[in-house]
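To start, the structure itself, in structure tokens.
Shown here: the complex without one of its protein chains, the others still in place.
When the chains are written out, they are named A and B in that same order, and each has its own residue count from 1.
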Amino acid sequence: MAEKVIKLNVGKEKVAKSNSTSLTSITWRQIKKNRLAILGAITLLLLTLIAIFAPIISPYNPYETNYSSVKKPPSAEHLLGEDELGRDVLSRMIYGTQISLLIGVGVVAIAMTIGVPLGAIAGFYGGISDQIIMRIVDILMAFPFIVLAIAMVSVVGPGLLNMMLILGGVTWIWYTRLVRGMVLSLREADFVVAARALGASNRSIIFRHLIPNVLGVVVVQASFSVAEAILASAALSYLGLGAQPPTAEWGAMLSSAKEFMRTLPVMSIAPGIAIMITVLAINFIGDALRDALDPTLRQ
Amino acid sequence: MKRVHVLLFSVLILLLGITVAPLAAQDEGPCPQMGGTFTFGVDSMIPFDPLTSNSDWSYYVITNVFSMLFRIESGQPVPDLAESWDISEDGTVYTWYLRPGMMWHDGNEIFAEGESREVVASDVVYSLMRSVEDTGSMLPADMRQVFESIEAVDDYTVVLTLNAPDAIIYDKARGLTMTPIIPKEAVDFYGDEFGLHPIGSGPFEFVSYSPDEEVVLTKNEDYFIEPCLDSVVVKVMPDVSSAMIALEAGDIDWWGSVLPGDDYDRFNGDDRFQIINFGCPVETRITFSVNQAPFDDVRFRQVMAVMKDGQAINAALRGSTHVHGGGTAGPGVAGYVEDLYDTYYTYNPDLAKQLLDEIGIVDTDGDGLREWEGENMVIPMYSGNSAPFPDYVAAMVDAAANVGLTIEPVITDFGTFSATRNNGEWGIYQEAGWCGEGGTNSLWGEGGFASPLGYADDQIFEWLAQAAVEMDEAAREEQLQNATKRIAELYWDPSYGFFNIFTVKRSYVKDFFGGEWTLNLVTEDHNVWIAEDER
Partner (left out) sequence: MKTFIIRRLILLIPIVFGVMTLTFILIHAIPGDPISVIAGEQSRQLTPEERDRIAESLGLNDPLIVQYVRYIGNLFRGDMGMSIATRAPVSYEIAERLPDTLMLTASSMFIVILLSLPIGIISALKRGTWIDTVAMTTALIGVSMPAFWFGIMLMLLFSLTLGWLPTVGQGKTTIDYIKSLILPSVTLSMVLLGLVTRMVRSSMLEVLNKDYVRTAHAKGLRNQFVILRHELPNALIPILTVITGQFANLLGGVVVIETVFGWPGIGRLTVNSVFRRDYQVVTGAVLIFSAIVIIISLITDILYSIIDPRIRLQ
């Protein structure tokens, strides 16, 4: 989604200039001035800690059913109540952190692995390879993203790993377009010409010089995509194609709790809020990164 | 939700060869209140050609736009187009006497205002033949098999001949005798698009249809009983949660799809709503590819039956709509055996473990998981993705883990599920949605719905086939019970139990008879009206 924003910057050839500074030198000063970014970073850190220490902090086994005590509102023993199979909602929320973060990061990692090199190749070599890659991108771009995901899940079958592969497999085009545009404008930049004069191979120019230079913008896009992947997995769960039960995944929990929205609101509010907080935190960080990269916004 | 085969006792009377004299026409007294619009919601709807319409909910429109030979109400046949009928003693020849003066809806492209024509016997013959002969017809094979001939004796008499009496599988006869009657002119004119312009002779005339949105009907003043309602609006609401909000907010007067378990309790205690029972408990069960190891071993199937606490799971997921019992036929259904659950399906994890040890599926490497053919046993469990099926799967995963087995859920949309099932893939299938004796036969009979998974037992086939033509009620009940018991003995059907299904209406909708998958708004016994002052 953020792809268009960055593309605009590329059009104005601002990013290209700013990118002579690498990601590491994006000033910490810039980011730390941003209150929301700090808030986002702290939240994300907390969520990561929760995910890592889930087995320790979780009060119950998130998969253990108890049919004698189902659909219970919050109580002292079960702070967020018990679900339709008598499982502890809080424990499922805690374990859900692992899975939701995994989905977000996994999807983006897959998409970047495919999209970034292809974009660099298309931009750097141009010609036939550019034509082929970009026509594929055009076709996929014209597809309704969610319909493509639904069709592919139906073809390869459900499951967490498949869902990540598919979401990654339909979003890599964002990176390809982004990276191609930037590489195109950097292709004749001084440092590339210099590297070539020194006898560097195309491969080493792409991977040693070009990709590191575009990584900053890619990371911004990636941060927004993490947020989107989490939401997309929730949408797939709503359509009945998400994580497989009994997996404690927020999107799946939310869509199965929909039935109990009126009688047991906490069951759907908890995962709903959790998704919201996570996505919001990631968006704050993405915003800050983007601001930091955009020279016109530096003061 | 799948079609549930409900129509039972009427059939017995009908098919025992007793001529059911139609009830004497009641006084067509004025409605307590005339006028008003009855609005209801369903979760999906498709056009209304009876030939191809596959959606249960489209039948709510079809049964009101078209007249049929008769209708079913509280399990009793009530006259519609046919004023009366005879059934021959051997149960194969049906003679229908049509009501004179029934007119096709007018004011449309086929029949101009005031220029309609009478519905006559040849229309009935045409409609039945179309559904028997058309290659695109969804009328199943067993219904065609039973058909022999149909003939218009005169304008008001039709004779339908079956090639075998149809005692238990009333479904077959129903498919033929409850065929909506359509005018040939309209089908010739509209062709494939007849479903978008349904013209019938029922109590309501079709006004408009917006796909995925709504259908509007207005009353047919020429119907032999004047409807109390002015119009009927059907709204399509694909999300059940929002539909329940719509019902509560008063945007719809009746929710015509099935009520989710949790909402049952909520509406049940509320004066503004009335809950309507569909009348036949639906079974929830698992099946497997029985001719593949280890499912070919009855002991392993028994493990599946006793390793899970079926009643507790069903009670948790279906709440108050849950009914205690197990097997293929629920309480009140022919073939029901009361102690079936306690005899065959009672939760007993120790027995499950013991049986697994006997079969040789044991844990040799001490990791808590049992091995089969040298590896930890992992069984795929296939299920459709509509609620609460995924929860049943989750419960099975947990139950299996307790006896050292691993179940791997494969939850997909219905299309993928049915393809997997038709292929008879190795694993466990989560199923539900059949009820009644028609269900027992459709599922476990020869070539039945369970056959792609390898279910075949000559003894069961024989009992069911005999029951299908057995005209003596007691004898048929015994044959059905024998079949039900044998299905349980073979552990063909490790069921969770039964649940009742419901719809809910606003209290201001009066004289309403809903359920049984057809919606009769106007008959000799019922004429739905709306108490506007209570709205």
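For the reader, a short list of remarks on this structure follows.
Operating definition for what follows: a contact is a pair of C-beta atoms (placed from the backbone, for glycine too) under 8 Å apart; a residue touches a chain by one contact, two chains touch by 3 or more.
A quick note: this is a predicted structure, and the numbers were derived from the prediction, not measured.
For the chain missing from the display, the contacting residue among B:Asp155, B:Asp230 or B:Asp251 is B:Asp251, taking the whole complex into account.
Considering A:Ile128, A:Ala142 or A:Ala197, the position touching the chain not shown turns out to be A:Ala142 (whole complex). When the omitted chain is restored, the residue from B:Asp188, B:Asp239 or B:Glu532 that touches it is B:Asp239.
Although one chain is not displayed, its contacts with subunit A can still be listed: residues 1-2, 4-5, 8, 11-12, 33, 35-36, 135, 138-139, 141-148, 150-152, 154-155, 227, 231, 234-235, 238-239, 251, 254-255, 258, 261, 268, 272, 275-277, 279-280, 283-284, 287, 291, 294, 296-297, 299. Remark: the residues of subunit B touching the chain excluded from display are 2-4, 41, 44, 46-47, 49, 52, 54-56, 135-138, 140-141, 192-193, 195-196, 210-214, 235-239, 241-243, 245-246, 248-249, 251, 413-420, 422, 433-434, 442, 447-449.
Just so we're on the same page, only the chains that are shown with their structure count from here on.
Centre to centre, using the average C-alpha position, subunit A and subunit B are separated by 44 Å.
In the complex of the two chains, the subunit A residues touching subunit B come out as 63-65, 67-68, 70-71, 84-86, 154, 157-158, 240-241, 244-246, 256, 258-264.
Within the complex formed with subunit A, the subunit B residues making contact are 240-241, 244, 260-263, 265-266, 309, 312-313, 315-317, 385-388, 390-391, 393-395, 397-398, 409-413, 415-416.
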